[in-house]
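What follows is an incomplete set of chains from the complex, kept in their original frame.
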Amino acid sequence: MRENTLVTKWRQGIATVNGWCAIPHPVAAEFMAHCGWDSLTIDLQHGLVDYQAAVGMLQAIGTTPTIPLARVPWREAGIVMKLLDAGAMGIICPMINDRHQAEEFVSYCRYAPEGQRSFGPTRALVVHGADYGARANRQILALAMIETAEALDNLDSILATRGLDGVYIGPADLALSMGYTPQLDPTEPAVVREVERIVTTTRKAGLWVGMHCGAPAYAKAMIAKGLNYATLLSDARILTMKAVELVKEMGSLVEGPKSSTY
Amino acid sequence: MRENTLVTKWRQGIATVNGWCAIPHPVAAEFMAHCGWDSLTIDLQHGLVDYQAAVGMLQAIGTTPTIPLARVPWREAGIVMKLLDAGAMGIICPMINDRHQAEEFVSYCRYAPEGQRSFGPTRALVVHGADYGARANRQILALAMIETAEALDNLDSILATRGLDGVYIGPADLALSMGYTPQLDPTEPAVVREVERIVTTTRKAGLWVGMHCGAPAYAKAMIAKGLNYATLLSDARILTMKAVELVKEMGSLVEGPKSSTY
Amino acid sequence: MRENTLVTKWRQGIATVNGWCAIPHPVAAEFMAHCGWDSLTIDLQHGLVDYQAAVGMLQAIGTTPTIPLARVPWREAGIVMKLLDAGAMGIICPMINDRHQAEEFVSYCRYAPEGQRSFGPTRALVVHGADYGARANRQILALAMIETAEALDNLDSILATRGLDGVYIGPADLALSMGYTPQLDPTEPAVVREVERIVTTTRKAGLWVGMHCGAPAYAKAMIAKGLNYATLLSDARILTMKAVELVKEMGSLVEGPKSSTY
C-alpha cells in the first residue's frame, strides 16, 4: 500500500503544509496539487464539494505525490467510509466534542476488529495497492477537530481514544464557542491560550496536531510551538485574495482615469 | 435589454479590467465575479471549459454586475451562437487572420439582416430582457483576436469589417507566429512594435482594443498607450501563482526544519 | 447581510408565494426564478436534487431577488449546514415529530451560542455580505415540517422550541399518517381540521406557517385563514401538467385524424 508520507515526515520531526480545496472541481484540485503542498484536504464540510466531485478531485490529486485527505460534513458513517474507499488517505472530522464521538469517528475509519469500516475499497485498492486491506488501518489518518468549549473540557479523554491519530484545530468555531468572534490566526488571548494548550497536550499524548491557518507567518510560529501540519487558507480564498489584489492594483483606473484617446 | 457597460465605459474613455476563467466550474466563476472585474471572459479555447460548464458559469457571473464574455475555441458558428443564446454579452474569436474570416465571425454574432445568427435567445431573453431580439445586434461585442503574422498583414482590412466592434491581442501566439518564444507582456522589440501598432491602428479605425496581460504594471502601461480593456492572467494562473508563493514562504520548512518535539 | 424579504413581508402581514424545484438543474431553477415567486425551495428530499445540483441552483436563483430556501432529505446535520454555507436563506426540515427533534434541527441552523452550526459560510459570505457571520442567526429561517399524527400531538411543545421560525405543513404525509390517502389540497374533514388547527396554533404562538398547495384557489383560501407562505406544486408538476394539457389539446389528432394528403 502507498505510504502515508505525512506520518513519515512527522515522525522525522518535519512539519507539513496542507492545502485546502473548497472549489468542487478536479481541474482546480489538480492545479493545486501541482503547487507543492505536502497534502491537500478536500473540504466536504464548508467547501462546496460533495462526494461525486470529491472522487474526481481525488483522481486529480492522484496525478501527483501530494497526499489526499478529506474533511467530512459531519460525524456520519456513510460519507467517511465512501471517501476512504475512494482513496482519501485520512479523514478530518468536525466537531468531536467528547470521547464517545471520538470513538465513533475512529470506528468508521478502521476495519474490524479495530472498528466497523465496511470492506470494499473499490478505488483505494486499485490506486493504493493490493495490500490495502491489510495495511489501511495503519496508513489511514483519523483526525478529530477540536473546536468547541466542550471539546476543550474533554481534551484528555478524546486524546486517549484508541486509534485516533491526531487532532485538527478549528480556530473559528473554537472562538465562537468560547464567546468570541470567529477568526483565523487568533489574537484573542483566551483563544490563543487554548490553541496552544491543544498543541502541547496533543503532542504530549503522542498524537499529531494540525491547524487551519491564515498566513505563513502564523503557521510557522505555530509549528515552532509544536504543530505538525498547517493548512493555509483554501483555494477559494487564495484565488479571491490575489484576484482582488490585482484588480485593486489596476484600481485608480477602475474608478475612472481616461485611457488615451484618438 | 441589459446595457453592455463595457462599451459605456470605453465611450467615456475609461479602460476596463477583464478577468479570465479557465477553471470549468460555476463556483470558481462566481468567486471571480465577486472580485471587482469589469468583465469576465469564459475561455472555451485554452481554458478547460466547454459549453455546458460555460452555461453554469454564465449563471454564476450573472449574480453580479460583471459583464460576461466568452472566448470560443475556433471560428465555428455553432458554439458562437450557443454562447450568445446562453447570455454571453460578447465573443472573443481566436485566429482571425483576414477579412473573410472576420466577416464570417461577425456574421455569427448578428441577427439578419446584419448577419446569420439564428434566432432563439433562450436564456439571453430571460436574463437580459424582453427586447433582447431587437437590441442584441447593438449590445453584443464581436471581438477578433489578432495574433498571427498574417493578421498583421491584413490588419487594415480586418478593422474595416462592418459590424466588428474591436480586437483582442494574443501576445503569445503573435510572438510564436513572428518566430519568437511565446510570452505574456512581451519584451521582444519586434513584438512590442507590432502590439503597439495594433493598439494605435485599431483605435484610429474607431474600434476597441484589448490584450491579454500578465501584470498590472504592463496593463497600465498599455492602457496609457490606448488599450481599452486589459485581461490579467486567468483564475488558474492567479490561484497557482499565489499558492506556490505561499508554499514557498513555508519553504525552508518543507525542506525539513524540525518542528518542536516533546 | 442580504435581508430575508420573506420575513419582512410576513411582518407586514403579506403572504408570499413559494415555488418548488424538483428538477436537479440550474437552468430549470433559473427559469423558475424569473417567474415572480417570492421564494423558491430547492427540494433535496422528494425532488431529484442533491447537494452539488443544489449549489448550482442556488447560484441560478441568485441572479434574481427571489429568496432561496432548501428542503433537506432528513434531520441530518451535515446537509443542513452545507446548504446554509452554500447560500440557502432558510431550511425546511421534514418529519419533525417532537420537541427534541425540533431542537436538534434548530441547533443545526444556528451558530453558537444558539446552536451548533459550524462556522465557514464559504459561498454565503461572498453572496450575502461580509457581516453574514454576525447576522445569519437572525436572517436564516428554520422551518419544521408538521406532517405526522405524532407531530400533531406534540404541536405546542414543538412550537415552543427556541429559535424555530415557523412550520411547513405537509398535507400528503399528514393524511397518510392519520390513516387517509395522501392528497394535496386536502378535502378529508379530519385532515382539513388538523391543517387549520396547525395554522391557527402556529400563528398564535407567534411563528410563521406555510403549506404545500396544489392550486391557487386553495392557497388563497388558506392564506385567508392565516397561512403566511404557500407553495404551488413544483417545477416538475407544472411542466408535466401543462405539457399533458397541450398534448391532449392536440389529442383527437394524436388518436388519428388524417392530415391533408397530396
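Note that the chains are named A, B and C in the order they appear, and that numbering of residues resets to 1 at the start of each chain.
Assume a residue touches a chain if its C-beta (ideal position, glycine included) is under 8 Å from a C-beta of that chain, and two chains touch if they have at least 3 such contacts.
Quantities reported herein were computed from a predicted structural model and do not represent experimental measurements.
Whole-complex tally (this structure file, single sequence, 3 chains shown): 6 copies.
One rule holds in what follows: only the chains that are shown with their structure count from here on.
Because chain B and chain C share one sequence, their contact can be compared position by position; here over half of the interface residue numbers appear on both sides. Averaged C-alpha coordinates put the centre of chain A at 34 Å from the centre of chain C.
Annotation: 40 Å between the Cα-based centres of chain B and chain C.
Looking at chain C, one finds that residues 55, 123, 126 touch two or more other chains. Listing the residues of chain A that touch chain B in their complex gives 10, 12-17, 19, 23-25, 27-28, 31-32, 34-38, 48, 200, 203-204, 216, 219-220, 223-228, 230, 232-233, 235-236, 238-244, 246-250, 253-254, 256-262. Interface residues of chain B facing chain C in the complex, by the touch rule stated above, are 26-27, 30-31, 34, 55-56, 59-60, 62-63, 123, 126-127. Within the complex, the chain C residues that touch chain A are 50-52, 55, 76-79, 81-82, 85-86, 111-113, 116, 118-123, 126, 133.
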